[in-house]
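Shown here: the complex without one of its protein chains, the others still in place.
Entry: chain A
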């Protein structure tokens, strides 16, 4: 008995040792083998690359075997050390996996593709057909270090506004159209038993997605700035917006003060979730899904009703139009957050190493990603399983084969989805999956406000503007200080109040931290962008 255990132990040890040897061989000797090394940054749900049938077509195009390095978590931390060591694979795939800031910091590490366009006919054709993609790809000096993707069918905004229609009906109330009406509705949600489960105190009238210390994002109350006619992009970001050709930052705009003040009124009346400033994204999501058939949240923002509140409660929620801050704001003034450049495009989706010893194969893979059929499959999954080909440029995205998954999770499970490079042609016909359909349908009440925004003149087109190394490193420094301060005030003002009395001090403080300089840098690039467009 003892003998066999020992022997088994020795065998296990030997196995471990040889596994370690194999591992170290993989880590060290990437350069001299025949295969093309591609690092891919994936969504945590996404399965192994080997399970995706379309990957074989990439291998055929490359003419050499592909070895995938798959990263599903902590890419930012891994990336810094990998880039600083200068040891990168032939290709890096994933939306913004390599950022503009990386390209200016790590000069000489990435291959300039602008002189390889002859080898990239699909990419060249995309640049011609969708000029925004060329703007997104081209550095101020003309280099192309990374190619973006174009997804075409996504809605114009990520953030939709929802109210619990069942609660409104239970209490005999109408959908609010102004801030005051919203306030009254939320008070009713708070004081009465809106969800009808016998407990008048378990309703959370308002909840929103957690804003970090580095700026604003989707599903946050910054969309209320649109109630005062201020259009934002990507949920707010670092606060830049454009009005009459002038770049501004809403962090020091009086309309921001008004919005924060309104949010504090709501908070002071106990209408906002107590956890709103401290919860993480998963807590925010799970609270929104309520408890079985009992909804907990009255008013919130999300991508679609089923994504935000779960399939079981989605029917209770109705998408509603932007609210007017007061009676003097008319429908023609209302604005929203315009996110098309980040939803319909993916910046920097594929980047090539300048030290690659297999440039021809790598270029072939880059171009193959932008093939019509491969683009569709990388986005929604393989033909047969995920997509039905109807012939003559028509396609039908199939419902999930796994009945336990919704169509969005199904896409993320079976393919790279939005993380993939690719070009969805404007002249093909695609029957969209239900998650995109729902997002487009729930956007209907926002159509008016979105139509008020002309993307050419009314928003800060961050994705289309590329900055020099000096300016981008200056800005990242300024933003760390400015946003650290501003986000802290945002949180304190909403929970404790004081925005009106502290406003002037705060504005001069942000100015001292370099906000004016940061806005001037943005203005300079915006003027150039307008001149070139």
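Rule of thumb we're sticking to: a residue touches a chain if its C-beta (ideal position, glycine included) is under 8 Å from a C-beta of that chain, and two chains touch if they have at least 3 such contacts; residues count from 1.
To be clear about the criterion, contacts and distances are computed from a predicted model.
Protein name for the hidden chain, per its UniProt entry and selected from "Glutamyl-tRNA(Gln) amidotransferase subunit A", "Ca-activated chloride channel family protein", "Carbohydrate ABC transporter membrane protein 1, CUT1 family" or "4Fe-4S dicluster domain-containing protein": "Carbohydrate ABC transporter membrane protein 1, CUT1 family". Here the missing chain is touched by one residue of A:96, A:495 or A:523, and it is A:495. Residue A:487 is the one among A:297, A:487 or A:518 that touches the chain missing from this view.
In the complete complex, the residue from A:45, A:82, A:101 or A:432 that touches the missing chain is A:101. When you scan A:33, A:51 or A:76 for touch with the missing chain, the hit is A:76.
Interface residues of chain A facing the missing partner chain: 76-77, 80, 84, 86, 101-102, 105-109, 210-213, 274-275, 277-278, 473, 476-477, 480-481, 484, 487-488, 490-492, 495, 512-513.
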